[in-house]
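Every protein chain but one is kept in place in this view of the complex.
Chain nomenclature is as follows: A, B and C, assigned in order of appearance, with residue numbering initiated at 1 for each chain independently.
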Amino acid sequence: MSVMTMVKAINNALDIKLEEDKDIVVYGEDVGVEGGVFRVTEGLQQKYGVERVFDSPLAESGIVGTALGMAVSGLRPIVELQFEGFTFPAFNQILSNVSRMQNRSRKKYGVPMVIRFPYGGGVNALEHHSDSPEALFAHIPGLKVVIPSTPHDAKGLMISAIESNDPIIFMEPKRIYRAIKQEVSEEKFTLPLGKARVVQEGTDITIVAFGAMIRECQRAIAMAQETGISVELIDLRSIYPIDRETVGNSVRKTGRMLIVAEAHQSFSVGSELIAIANEEAFLYLEAPPRRVAGFDTIVPLAQGEKYYIISPERIFYEIEKSIKF
Amino acid sequence: MSVMTMVKAINNALDIKLEEDKDIVVYGEDVGVEGGVFRVTEGLQQKYGVERVFDSPLAESGIVGTALGMAVSGLRPIVELQFEGFTFPAFNQILSNVSRMQNRSRKKYGVPMVIRFPYGGGVNALEHHSDSPEALFAHIPGLKVVIPSTPHDAKGLMISAIESNDPIIFMEPKRIYRAIKQEVSEEKFTLPLGKARVVQEGTDITIVAFGAMIRECQRAIAMAQETGISVELIDLRSIYPIDRETVGNSVRKTGRMLIVAEAHQSFSVGSELIAIANEEAFLYLEAPPRRVAGFDTIVPLAQGEKYYIISPERIFYEIEKSIKF
Amino acid sequence: MIQNDLPAIFRDFDPIEDKMLQVIDNEGNVVNEPLMPALEDEIIIDAYKQMLYERLADEMAVSYQRQGRMYTYTPNMGQEAIHIAAGMNIRKEDWVVPAFREMGTLLAKGVTMKEMFLFYLGNEQGGSFKDAYHVLPIAISIGTQFHHATGIGYSVKYRKKDEAVYTFIGDGGTSEGDFSEGLNFAGVWQVPVVFTIQNNQYAISVPVKSQTNSINLAVKSVAFGIPGIKVDGNDFLAMYLVYKTASEYVRSGKGPVLIEAVTYRRGAHTTSDDPSKYRCKDEETLWGLTDPLIRLKRFMQNKGIWQIDEEKLIEEYRLEIDAQFVDAENNKSYPWEEVFENMYTDMPDELERQKMEYAQFLSWKEKRR
Partner (left out) sequence: MIQNDLPAIFRDFDPIEDKMLQVIDNEGNVVNEPLMPALEDEIIIDAYKQMLYERLADEMAVSYQRQGRMYTYTPNMGQEAIHIAAGMNIRKEDWVVPAFREMGTLLAKGVTMKEMFLFYLGNEQGGSFKDAYHVLPIAISIGTQFHHATGIGYSVKYRKKDEAVYTFIGDGGTSEGDFSEGLNFAGVWQVPVVFTIQNNQYAISVPVKSQTNSINLAVKSVAFGIPGIKVDGNDFLAMYLVYKTASEYVRSGKGPVLIEAVTYRRGAHTTSDDPSKYRCKDEETLWGLTDPLIRLKRFMQNKGIWQIDEEKLIEEYRLEIDAQFVDAENNKSYPWEEVFENMYTDMPDELERQKMEYAQFLSWKEKRR
């Protein structure tokens, strides 16, 4: 075991897999010498050489499109897109080819590839550097979408993602890249894709969240506890497939649900979870499941971001409202 | 009044606005001499000249990106993307610039533009020609997303879209481009953006749908009527903003809701509508609101599409299930 | 930077000077003797047969579609010299990353007409080209295939395999961002990819002069530091020479090349298209004179190696093609489960659930009958 940040944990996962499997290559903008703008790939080029860890030209469609070519021809590429806001030049390759190649080729070609990028707000960034586009990827059939909330999970999920034969969108909550430190095993381990984790059990209300919001939820839960409210917290870990079973079980138990997610409220993961709660636990619902979400606005720059970003206080406010319903 | 197909109605709307406003230009792949692959722009180049109605190079990002340049500098471009499946090369321009320019420039620059394209299944098409990506656009703040279900609506909504100072995604259900004929006024008229239409009143269950699904719902409703079920049918007309009031009122009245939409079920417009039903009518719900939706799969080619596509029978099946709940 | 060890034809036909490589003219006369590829008569005869086969298969596909027996189809007529010349230079181990208008090349790689028909009959089994080695399915989203080819090129180079990659695009496709990005990556990575632009003069209704202001399409290679060459795409011998040279070049590890093959889409864009809306008969007639089959036939006649009983061959091919069509047409098997089963290697629970719900609906429907 050693204390790792999420950056370190992902770096460690990449390191373990690069060591183990010569078919793995890692590339993207500035991932080589620089080790990535967040240093997630630090030291890997030195260790594995420029043929396996390298800088690409500045073109996201090219990064993803070439990775698909590599994946169908026997490599297992892991590509970095520099920020969530710069995944969109690659959106066509992702939606029109990456997600479809297995189906289109009737599985003649596998697509073992990971597209990873930092996402989310709370870091006082410029435009396009604070967004949470998970719902856009989750609506595309043929992809799996993974989001870790701790260094441990980041490592285990990343190794599973790399070993998966399906294409994976791996979104890294940049706000907690270095903010959370945790003991993580140095050994190789995996975590199942598509399974949520019950972070904490409770009886009065279920909160479903993921990524950087888990920490904010825990803070809100501490506030709720003071008022005697018992909260069950679920970390989705996987946005698609979404773990309907874990969510359903919990809501059937508590009768109440909040979804806490940074993205714009409309057509979000929260919307899907409310649909699921209705499908799985309709007769158990004691209050309307609700979304604590970002607004349907562009995420403001640093000075205005405090309004957009979800505070523990706002979560607590919604917990109370739900309980009092 | 004259009998129009949806193709003709949209053509007529473009014609009226081109006539009226010299700042309007219309372009895209094959929209000039050819009049568009579906003939929506037929005759317009002849009438208004190649400077106002013209073919662009084959590049969707360019079509949308240049339109944004035109829009901020005083023109009102209407661009055609050839099929919904080819909107994605333009996705970055739409998400990163078109939807953001007003906010980014603090309204120094307006973005009066319409991006129109055919979408949806049921026409025995090749891959990328049968999709329904409305949820992807609806989740992007700064856009409005409009879908007509009749020739009359198509004309009125298109004129409103062109006159709007906000950027509009105008999705045209290709399956009913020519399948529905209707008396439509030759005069100019508009329909409010963001308002749903109650197609038919009913008391037992609310169905919310849009585009080509309205017709399928009407067929299912006829089946339901035979078994004595009274259905209220709402045509959304606008996906974003979504008409929460009309939906809420209806569900409070009927206590039951189905959403019928061709897109992949997960993270769809249906998910959002279930969230809205919970927020607006929780205490009135007598059965879990449900989605009749496409699967989370690629829309199959012609031979397999019958499984994917939503039949009146499948809608009726879900109506019955909900009523019997 | 482009190497100095470029094959002579790339230097002699520099696209910057807008030169076009040609070996025979419309009458089948050799106009550039030194470039005449050293081909045995047998090979030329075989090439002609392959072109004829593609031509017939294409004609028949159009007519099946007209008869309402098949969905929208994308004709290949007039572009056979490119497809067959490519096919003859592509080895078993080489990769083909198609656009959507290179049927002859696919056939050469082992795709069957039955599969092609099945695809246009709306069945993904056909489009998967299951048994054709190292052939990707058709990439409809134009331009995207350039990246796939470059990525495969990287694999091949990384694993030090003796494999080359061949990909195609239309003249219209050169406007897409991915066209440029793909060539740029290929230039930087120096991958063994032969990129072909089939310049058939139109993108649906849009003529090539509305696509770009560049003097030709081959010259776009300059922007990416790749050798480029413009060649008469209706001249089989010229295409053969260029593919042979390009193949040797990329296989020797010198990096990618870009070929502009100048041709003409003699048919409609698809069977739903009506070219008379946007081009005139005169133009079609003029280009008709450059037809690759006629030219190669004349060349063979001039050379005295035309010993083909064409009518008999046509008869024979027609029967064979029709048999394949009927085979495809009779393949009505599309179990509904197939919709779900190819999406993932590891199928998500959510999809299992949707599948189950659908099965429930189907059994309700069954009972209701």
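Please note the rule applied: contacts are C-beta pairs under 8 Å (C-beta built on N, C-alpha and C of every residue); 3 or more make two chains touch, one makes a residue touch a chain.
The model shown is predicted, which means the values in this text are computed figures rather than measured ones.
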Open item on the list: Which candidate, C:6, C:20 or C:222, sits in contact with the chain we can't see?
Closed with: C:222
Open item on the list: Going by the contact rule already stated, which one of C:67, C:213 or C:330 would touch the omitted chain in the full complex?
Closed with: C:213
Open item on the list: Among B:242, B:273, B:292 or B:309, which one touches the chain that has been omitted from the display?
Closed with: B:242
Task: Selected from C:22, C:74, C:89 or C:175 as touching the chain missing from the view - done: C:175
Open item on the list: If the hidden chain were put back, which residues of subunit C would touch it?
Closed with: 1-2, 16, 175-181, 184, 187-188, 190, 210-215, 219-220, 222-226, 255
- [ ] Tell me where the left-out chain touches subunit B, residue by residue.
- [x] 25, 51, 56-57, 59, 61-62, 64-75, 77, 89, 92-93, 96-97, 101-110, 141-142, 144, 164-166, 193-194, 240-245
Open item on the list: For review purposes, identify every residue of subunit A that touches the missing chain, sorted by number.
Closed with: 29-30, 32-35, 37, 55, 57-59, 61-62, 85-86, 88-89, 124-128, 265-266, 295-298, 300-305, 307-308, 313-314, 317
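By definition in this document, only the chains that are shown with their structure count from here on.
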Task: Chain at maximum distance from subunit C, centres defined as averaged CA atoms - done: A
TODO: Report the most central chain, judged by the distance from each chain's C-alpha mean to the global C-alpha mean.
DONE: B
Task: Whole-Å gap separating subunit B and subunit C, where each centre is the average of the chain's CA atoms - done: 36
Task: Inter-centroid spacing, subunit B versus subunit A (mean Cα positions, whole Å) - done: 30
TODO: Quick one: which residues in subunit B touch 2 or more of the other chains?
DONE: 85, 88-89, 127-128, 266, 295-298
Open item on the list: Where in subunit C do residues touch two or more of the other chains?
Closed with: 124, 127, 140-141, 177-178, 343, 348, 350-351
